[in-house]
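Note that this complex is displayed minus one protein chain, with the remaining chains in position.
And now, subunit A:
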């Protein structure tokens, strides 16, 4: 209890920073749920592949200790690499695991099974990444890949600095980078969905797919776009996660995916602003929880929160409505 009171502001700020990561990943779940009524179970692996892409891109450009303009350059490289790869994986997922099922009108349980299969295939593929080296005589790449079942650290090193104080806690530059970039991404997305023509298409399909089709909206294109946006957001989240946590591994997506899903449900699945709110709330709540019960119970707190929400308010804090978000 003392821990919670003494470190209240620290727990809040760092909770918001990790909550931003949850929020951006939650967008992928919530938007796909909005247009397809399907839990995109494999979205966590989209995130995980993005994090590896960022690490490898930064290794390739030889990132190390950096500050100032150099740091900004590395950050851009990391973000772009993660977002590109995540977007590609998300599109591939849609093409391979979901579209064939949609064409057959499969029941939701089957779609979920396909998604689970895709999720494990993607995660295990990363866990087996050193296998092809032997086949193609590329043993010299082994250091680059890292040990397949262990942590791969981010090569970029940022000197932690206090930027400005909030009550008794000094906000660090990393928290600030993470929070700022998350807010930028969120505002761009929110405005895109609300104001642009494509965003209106997404909302229309979420509201009523048949009426949207009658109004001349290409549903397949909207679905592809939704996966693309979800992937880009997951990629951005992956880079922020690396800045905050420092390492990634082949199964990093699993826990994070369940938490992001919790965030989406917390805010009201299908609701974009809800997912953002849910992410921040979850990040802060689990930090408070770990201060109260000990940090080893952090994940348990998040899971229990999910069960409690589903029991008492299954529609979430802001209600389920991608379609109803008006311009």
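A few points about this structure:
The definition used in the following text is that contacts are C-beta pairs under 8 Å (C-beta built on N, C-alpha and C of every residue); 3 or more make two chains touch, one makes a residue touch a chain; residues count from 1.
The rule we apply is simple: contacts and distances are computed from a predicted model.
Set against the options "STAS domain-containing protein", "Phosphotriesterase-related protein", "Amino acid/amide ABC transporter membrane protein 2, HAAT family" or "Metal-dependent transcriptional regulator", the UniProt name belonging to the omitted chain is "Amino acid/amide ABC transporter membrane protein 2, HAAT family". From the options A:56, A:120, A:169 or A:288, the residue with contact to the chain not on display is A:120. Only one of A:4, A:101 or A:176 touches the chain withheld from this view, namely A:101. Residue in contact with the omitted chain (choice from A:65, A:131, A:147 or A:195): A:131.
Within the complete assembly, residues 38-39, 41, 96-97, 100-101, 104, 106, 108-114, 116-125, 127-128, 131, 254-255, 258, 261, 265, 296-297, 299-300, 303-304, 306-307, 310-311, 314 of subunit A touch the chain that is not shown.
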